[in-house]
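With one protein chain held back, the other chains of the complex are shown just where they sit.
== chain A ==
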């Protein structure tokens, strides 16, 4: 618990509406924190949601201290994400029972299930409190202190099979398991679907098939060197650099590391190339889902990604798991000779408009595709906010939320680009937003290339001075997010003064999107359900972690 301050008259405006309920306040690196009672969670959060305008429950972090459990709700505003507040709910060690926030923020339902699953906090009034990442029969809670890490647990298929069983209520629907192995669930996602004919009566996503203990691995790794390779592995769609940036930003702000401007420009350029990689793959596989498995557009997407991968390989030495960012900068300078490298990027950028026209010809302006995707998989702006949707998914529903602009980092606020939004909220809008964001990314990359070309030779500092062993101050806490390819990728870190984090929590944007799927797919046809999954561009690496 960081720098506990007793209440004074100088109350933070965001805390003001809940003044009576606040036990103490703390300061997290990113936001003030209000500590409240475990049985007042719904009262406090609904007041904050309606009166303080904190309509975005970005993340819910649970952790165990020596003397208590703690749930932190990281709240912010969709209109201005720099307006942040952490609501801390301590619960006693012997009975870790806390009131659920799910009735206030639907997105909290899954976050709290995860907290229950991994840490062991129980939430009262939760609509469906059961394990989410681990098998139902798992013993203990792996991130709790008394959990025996050395005791292996084997879950037989027979035990796991229960998840695939038919839980339907009426005889008029048919139960269908889509996944965990299905051509278009984009990873090992399992959907419990209830079909009424060809229409989806209800769908319950079941995740956790590729849970790899990423949070725990990060908690056992050193800040300086060992954590950075992991973020790449939360997204194998090419968005690795953006994911690395999420960790870099959180850790740098935690340890007060200033990144040189030159490195920021390189990061910005690399990050946007990464975004193009990811969006191209999203568009290509979306074509696969909607057009059919022999579509030309899929191969074109792969063909065009190849050029970006070549550029990123020149820059980082890797094609998928880049591991290029370092705390305080990047691993190394641009490849020599610089002119050839810039030329390669410019050639790609010059060809891009023509290629995007081809995608528009084949996809967005195709009547059959419009027939398939317009007004299907509808997600209203309200539902998007309630479920914590971010990124292209939220922007396609008219939620004008982009952390690159609203919570600036890197070099974005110095550059000329715009945030793409669409009002449709349907499968078509999400496709359109991604295609148009590729254009915006290209704009950013071109400006970065111009900047880098004219950057003074004597000021090319690629890394700040960072101690060999980084030990951030004890009891500092931070939640920081970047605009990754899929949306808000947030990292919560609590430091205990050692060289490894005491708690490392990952907020994957796709986690929220998969949760919203059951709202979007209800009443749709099976093909629309498939198109909706595709349009969300989920990547299970950051869902299951």
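Methods note: a contact is a pair of C-beta atoms (placed from the backbone, for glycine too) under 8 Å apart; a residue touches a chain by one contact, two chains touch by 3 or more; residues count from 1.
By definition in this document, contacts and distances are computed from a predicted model.
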{"item": "Per UniProt record, name of the chain withheld from view [\"NADH dehydrogenase\", \"Sulfate exporter family transporter\", \"3-keto-5-aminohexanoate cleavage protein\" or \"Membrane protein YdbS with pleckstrin-like domain\"]", "value": "\"NADH dehydrogenase\""}
{"item": "From A:50, A:139, A:299 or A:423, residue that would touch the chain that is not displayed", "value": "A:299"}
{"item": "Residue of A:201, A:255, A:273 or A:369 in touch with the missing chain, whole complex considered", "value": "A:369"}
{"item": "Residue touching the undisplayed chain, where the options are A:12, A:93, A:182 or A:460", "value": "A:182"}
{"item": "Interface with the unshown chain - residue positions in chain A", "value": "174, 176, 182-184, 198, 288-296, 298-300, 303, 362-363, 366, 368-369, 371-372, 525-528, 530"}
